[in-house]
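Removed from the display is one protein chain of the complex; every other protein chain stays in position.
Here the chain labels run A and B in written order, and each chain numbers its own residues starting at 1.
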Amino acid sequence: MTTRIRPGVAAFVGAVYLFLHVPVAVLIAFSFNASRFSAAWSGFTLDWYRHLFERDDLLRATARSLLVGVSATAIATVIGTLLALALARHRIRGRRAVEALLYAPVVTPEVVAGVSLLMLFASVGIPLGLGTIVLAHATFCLPFVVIVVLARLSGMDRSLEEAAMILGADEIATFRRVTLPQLAPGVLAAALLAFTLSIDDFVITSFVAGPGSSTLPMLVYSMVRRNVEPTVNAISAIIVVATTILIVAAERLTHASPDGRE
Amino acid sequence: MSATERPQHWSRRELLRWLGLAALGGCAGRRRPIDDHPDRTLPPLERELAIYNWSDYVAPDTIPNFEREFGVRVTYDVFESNEEMLAKLQAGARGYDLVVAGGNFIAPLVALGLVARPSWRYVPNLINLSPRFRGLPFDPGNDFTVPYQWAITGIAWRRDLLPSPPIGWALFHDSSLRGKLTQLDDMRDAIGAWLRYRRRSINSTDPAFLAEARADAIWAKANLKAYISAPVKAQLVTGDVWAAQLWNGDATQARAEQPAIEFTIPAEGSSMWLDNLVLTSRAPHPRAAHEFMNYILRPDVGAAISAATGYGTPNDAALSLLTDPVRYPSPLELERLEWAADLGRATALWDQIWTEIKAA
Partner (left out) sequence: MSRRGWSLAGPGVGWLVVFFVAPLALIAAFSVMPRGPYGGVEPGLTLEAYQRFLVPIYLTTLGRTVVLSLACTALCLLLGFPVAYAISRSGRWKTLLLVLVVLPLWSSFLVRTFAMIFLLRDTGLINEWLLAAGIIERPLTLLYTPGAVLAGLVYGFLPFMILPIYASLEKLDLALLEAAEALGARPVARFRRVVLPLALPGIAAGSLLVFVPALGSFLTPDLLGGAKQLMIGNLIQNQFATARNWPFGSAASLVMLTLVLAAVVAWLRLRDRAEELA
């Protein structure tokens, strides 16, 4: 139901929305700016996007980010889904402790998570590289996967499963043919979420990265620090558009109806 | 679940937990001895090489030419300060074969077991080096290092923006230039400037001297736009920054884009640096590393690097190829310059002072 909102409040709210979106919009707009140094518009060009594809290091960093993202997402999604199933469907002794353990990484500052992992790898003697990045990413993605899958599980209608079991299907068959298909959109949404988190991570990655394992955010960070204009605008624009698509897809999947499959 | 099953379950998990912790403790202490006998034979040429160097410290075609000629794929990572490099290596970045380190960092690297002695018979081009850069205090036996480039710290400034040419480090105490000045985000240089300001050695370990340097640095910090190293070039070019503490080569690189940039060695004195290629102790590709060291020592390669980076070359053969070489300082200038040396146990004190300056 819509009620009157005073025009003053509406204007204020509009201003806040502008505050939220204008900076990035401007950034993207200026990725097409022909001038290299000034913030004054001097003509439209796609040069900076062309430059992106000439930069070997950018392409390799993107490939690494994708590789890390897929690997970390796979680990986090599998382990996280199992954990969510355990929490939702089974009695577990020490449930409270498990929940605390699960939500603790969410509130832990990234810097602390990053340095503590670095210290772990340094002490045990694991060489830093893409592998350590994957391990770190899987760790901070895990709680988010569990949260999303749990939400999906709690919204699911169990009567279908009960019906299947009454009709004679055993647990595994029920899981495979009734539970999993219903769960799939939630798992997929969790995976997309984990992937987005992994692709964007800078702080934790910068601590545990090793030789030749610069990911895209690390490269963008050094480009931002060195004012590599406006090529960095172009790569930023691509990142924003790509993550938007991923998130919209995840949102759609989260709201897909439970019996939409099969 | 029966009562007998539960205790077993717990004790198994307990055991695993203690085993894990024991392994953690055990692994931390172990150090394999480094195989770096000078006469050892190296394996055949590998297909890959990993190098860790300062940013903007190589010519655009140095690496690609090496890759093409030797068929080796090079992973090239960069850092912005010696401390950053040491921190990464110390924390477990094992995969680098070659690292470029300032002379003052050779002692810590050796002490931490991070570097190995190269097998010099694979590096015949060593004869191209100037005798002036051999047998230096940080490596008297020339066991570990291949000199790479030398540098001077000074002030890079815009002659069209500064009201008058800077004379010395006192420039950074000028509050009329607030927000237009930067110092290097580098512990040795940022603090070293304020030690020289009071005519003290950049290698001072006296806590009283360092306390005064800290006070001077914090006073200057109010006028600084930021602490920033090589990336300040872009801001000098655009005019966001009018004067920056910077190294001579980076100043030359910036001048190529903005002719109004000058470089001055402060009257109170400053630091000199000799950067060296060193072989890491766990180098996965030792043969390729040696070939690269030999390659860098070629006259044409050394000359190309010096011309592109604006830094001084220690390579006499390369020097003869350069039409406009970076001049080695005159004896008069040398009186104001000091080689940076290892701080030894005082490193902790310096780190502390630097952290306090940054946090102030």
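Everything below uses one rule, namely that contacts are C-beta pairs under 8 Å (C-beta built on N, C-alpha and C of every residue); 3 or more make two chains touch, one makes a residue touch a chain.
Keep in mind the model is a prediction, meaning the values are calculated, not measured.
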Report task. Just name the one of B:M187, B:A217, B:M293 or B:A341 that touches the chain not displayed here. Result -> B:M187
Requested in this report: Sort through A:A10, A:L46 or A:A173 and give me the one touching the missing partner chain.
Outcome: A:A10
**Report entry** Sole residue of B:S175, B:S320 or B:T355 that reaches the chain not shown, by the stated touch rule
**Finding:** B:T355
Query - In subunit A, positions touching the absent partner - result: 1-3, 5, 9-10, 12-13, 16-17, 19-21, 23-24, 26-27, 30, 37-40, 78-80, 82-83, 85-87, 89-93, 98, 101-102, 104-105, 107-113, 115-120, 123, 135-136, 138-139, 142, 146, 196, 199-200, 202-203, 206-207, 217, 220-221, 224-225, 232-233, 236, 239-240, 243-244, 246-247, 251
Report task. Quickly run down the residues of subunit B that touch the omitted chain. Result -> 1, 20, 24, 81, 83-84, 86-88, 90-91, 108, 111-112, 179, 185, 187, 221, 224-228, 238-240, 344-345, 347-348, 351-352, 354-356, 358-360
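One rule holds in what follows: only the chains that are shown with their structure count from here on.
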Report task. Go ahead and note the Å separation of the Cα centroids belonging to subunit A and subunit B. Result -> 36
Query raised in the report: Which of the residues in subunit B come into contact with subunit A in the complex?
Result: 23-24, 27-28, 30, 50, 52, 55, 75, 77-78, 88, 90-96, 230-231, 234-235, 237-238
Report summary line: As the complex stands, subunit A meets subunit B at residues 37, 118-119, 121-129, 210-212, 214, 222, 225-229
